[in-house]
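All protein chains but one are shown in place.
For subunit A:
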């Protein structure tokens, strides 16, 4: 099952290496990882999307992360009310003819064209993973020359619904 794990860490040298090394050593499959600073100086936030076999493995992952001296907090936010976004840059083959077609197609995704050359254009899209994947699928027939994704970053929404309100909704299904 896919899980979204958020961790805040002390921003010391080597912490990224320690965390990713740990995941590798314990044979966890990282689908994506994104890291960046937070509102607190010296504290960074990591968001992992991981594939784990079962709850026992998930619990191990959280505990092993938590054990690291520089890791401040670890939470599995998959089933919480969260805002989660990923950014992708997609360079698509295009000549004058298809350019308009592509522009029309990406519009409902609120994606934008950020670079154009003679034979390609680059689309920038932000959103949840499934939206990005849908757009990539649509663009694939035109020929994707290059693709770069940031990986998911996420945090809890300001308001967490009561348990009764919480539909069995998972961002990653």
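In the analysis below, a contact is a pair of C-beta atoms (placed from the backbone, for glycine too) under 8 Å apart; a residue touches a chain by one contact, two chains touch by 3 or more; residues count from 1.
Assume contacts and distances are computed from a predicted model.
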Among "Xanthine dehydrogenase family protein subunit M", "ABC transporter permease", "Lactate utilization protein C" or "Acetolactate synthase", UniProt-listed name of the chain not shown: "Acetolactate synthase"
Candidate in contact with the missing chain, chosen from A:53, A:69 or A:156: A:69
Touching residues (missing chain, whole complex) on subunit A: 9-10, 13-14, 17-18, 21-22, 25, 56, 59-60, 63-64, 66-72
